[in-house]
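A single protein chain has been omitted from the complex, and every remaining protein chain is retained in its original position.
Chains: A and B, in written order; residue numbering restarts at 1 for each.
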Amino acid sequence: MAKTITLEVARYRPEQDAEPAFESFDVPLNSDWVVLDALNYIKDSLDGSLSFRWSCRMGVCGSCGMMVNGDPKLTCATFLTAYDPGPIRVEPLRYFPIVRDLVVEITDFMNKLKAVKPWIVREEEKPLAEGEYLQTPEQLESYKQFSMCINCLCCYAACPVVGLDQHFIGPAAIALAQRYNKDSRDQGAEERLDVLSQHEGIWGCTFNGECTRVCPKNVDPAGAIQQYKIKAVTEWYKSLLMPWGRK
Amino acid sequence: MKQSPAYTLYHPKWYRKRVSTWWWTEQWRSFKFILRELSSLAVIYFVGLLLWLLWSLGQGAESYRDFLEWMKEPWMIAFNVIALIFVLYHSITWFNLAPKAMPVRVGGKRLPEWMVAAPNYVVWIALSAVIVWLMLGGD
Partner (left out) sequence: MTKRSNEPFLWSLFSSGGMIAALMVPILLFLFGLAFPLGWIEAPSYGSLLKLIAHPLTRLALFAVCSLSLFHGAHRFRFTLYDGLQIKHLNELIAVFCYGGALAGTALAAYILWNIS
């Protein structure tokens, strides 16, 4: 008899449920299976109505973020054998509204992301005839870590401030703002500072550090935020002591 | 079966879980974080203690002696042990987090975190040693 492991999966069907509840499924405990494989097994063989997001199944798209035993993880990168003998509790990402089963509503995050202008902002585009923007390896190094973010929202599920203050812009949005602030091609740092140097921006962060701990791509959003705080403080004192600088 | 909810056709009813006031008791990690934040109260307590000492000093030798006697009370000692634990927790977590806020780059590569944290500890120990020396009557 092949070894199995129990998955306790959160179910929520708005057409019939008032609130989420757990349903248990026994899945084969294959040594090379991840939680996502188990969920697909459930959907294929046990209960086709189970709803969840996934795509690349290799940790680069950020679709399959879920709570596994209370910890936010990419289910395509979380092995079943790590939880032997189980049971494994699978829930949708914390602090987001649940649409159905393991699917959460992330429009709020998308709006927050847009607010930080996560693109190269330039006062004037260089004409094509002048060629590309050149960047040294050191210049790339200064923002590369923050560019690794795949928007999986594990950091949001881990951050207590996100849970307590729905206006808090959140770790990934700030890390991505920093990714562009530190990019040598970008000239939008001042615009972003206006958006982020607010209580709902970087100042809501209490440096809990959970965001960095759970990040599957080692983006270190906590580091990005603290560095940004120091930058914001120096800008504040500069504008106080030398007010003529600002346009 | 479950009770019938208000499901409106074409409009999904999202479920929003309320975050409990006791969210910080649910995991040891969250609890440790709140303890770290509450170490600020131990710091405030110490400032109170320091002001009491300074005021006693300003009042004269008799007052200073009284202050020292108060410090010997068993409940005072117990309280100070707890405060010291919290204050040490503050220092250690503070120095360990410093590298995250200030990444140091040497020759293009980022220094490992312990290398940025270490000078903080060195300064801490050196400063503490100086203070002890001053208290022992050093010049």
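We adopt the following convention: contacts are C-beta pairs under 8 Å (C-beta built on N, C-alpha and C of every residue); 3 or more make two chains touch, one makes a residue touch a chain.
Given the structure is predicted, the values throughout are model-derived calculations rather than measurements.
From the options A:A21, A:A82 or A:V233, the residue with contact to the chain not on display is A:V233. In the full complex, chain B touches the omitted chain through residues 19, 21, 24, 34, 37-38, 40-41, 43-44, 46-51, 53-55, 57-58, 60-61, 64-65, 68, 71-72, 76-77, 80-81, 83-84, 87-88, 90-91, 94-95, 120, 123-124, 127-128, 131-132, 134-137. Mapped onto chain A, the footprint of the missing chain covers residues 160-161, 164-165, 190, 193-195, 197-199, 203, 206, 229, 232-233, 235-237, 239.
Going forward, only the chains that are shown with their structure count from here on.
If you average the CA atoms of chain A and of chain B, the two centres end up 28 Å from each other.
Taken together, the chain A residues at the contact with chain B in this complex read 12, 14-21, 70, 94-95, 97-100, 105, 137-138, 141, 160, 163-164, 206-210, 212, 220, 222-223, 226-227, 229-230. Residues 1-5, 7, 12-17, 19, 23-24, 27, 29-30, 33, 37, 97, 100-103, 105, 108, 110 of chain B are the ones that touch chain A when the two sit in their complex.
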